[in-house]
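Down below is the structure, laid out as structure tokens.
Missing here: one protein chain of the complex. Every other protein chain is in place.
Our next item is subunit A:
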Amino acid sequence: MSPTPRKLKVATVSLAGCFGCHMSFLDIDERLFDLIEHIEFDRSPLTDIKQVGACDIGLIEGGLCNAENVQVLREFRAHCKTLVAVGACAITGGLPAQRNHLDLGQLLTEVYRSRPGLSAGGAIPNDPELPLLLNKVHPIREVVHVDYSLPGCPPSADAFWHFLSDLMAGRTPHLGHGLIHYD
């Protein structure tokens, strides 16, 4: 009898994203039972493991808007054999990147100091525990090598399933019409 194949280790994380890609991933519904026959989760919002371990596949949602995002991304790259940029934010910066032609200082002032309705003495948050904001929002491929991109906002559940099925079977993922979407 041939030995049972080792389960692939998969880690997922949301950087500057809205968790919509994770929600769409969960929308594969009962196929999760098939999936779990082939993979086990490492760091992920689904497991609450805090540090990423040695993994076969890393799925990254969201772009880079602060220093912590960059640190987590680098840890994923160092620990994952295959890194996948999932969704518009990870691939292009997405909606958060629409602030990129604006001045960050002016933005923070607008939001925390000069917006109508704020209480007197409002200040821009500066707690040392808050990650330092980047001047611009960046797609993840500007910092690390990305092996594959799974586009969409979010990618559909079928796109996730098709993509992961290809990847688990050792095929280069290919999304045809209806699965490749940028919106």
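Here is the rule we go by: contacts are C-beta pairs under 8 Å (C-beta built on N, C-alpha and C of every residue); 3 or more make two chains touch, one makes a residue touch a chain; residues count from 1.
The rule is short, and it goes like this: contacts and distances are computed from a predicted model.
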{"item": "Absent chain [UniProt protein name; select from \"Multiple sugar transport system permease protein\", \"NADH-quinone oxidoreductase subunit N\", \"Hydrogen dehydrogenase\" or \"Cytochrome d ubiquinol oxidase subunit II\"]", "value": "\"Hydrogen dehydrogenase\""}
{"item": "Option touching the unshown chain, where A:57, A:97, A:144 or A:167 are the choices", "value": "A:97"}
{"item": "Contacts of subunit A with the absent chain, listed as residue ranges", "value": "85, 88, 91-95, 97-98, 100-101, 136, 139, 141-142, 146, 148-151, 153, 174-175, 177-178, 180-183"}
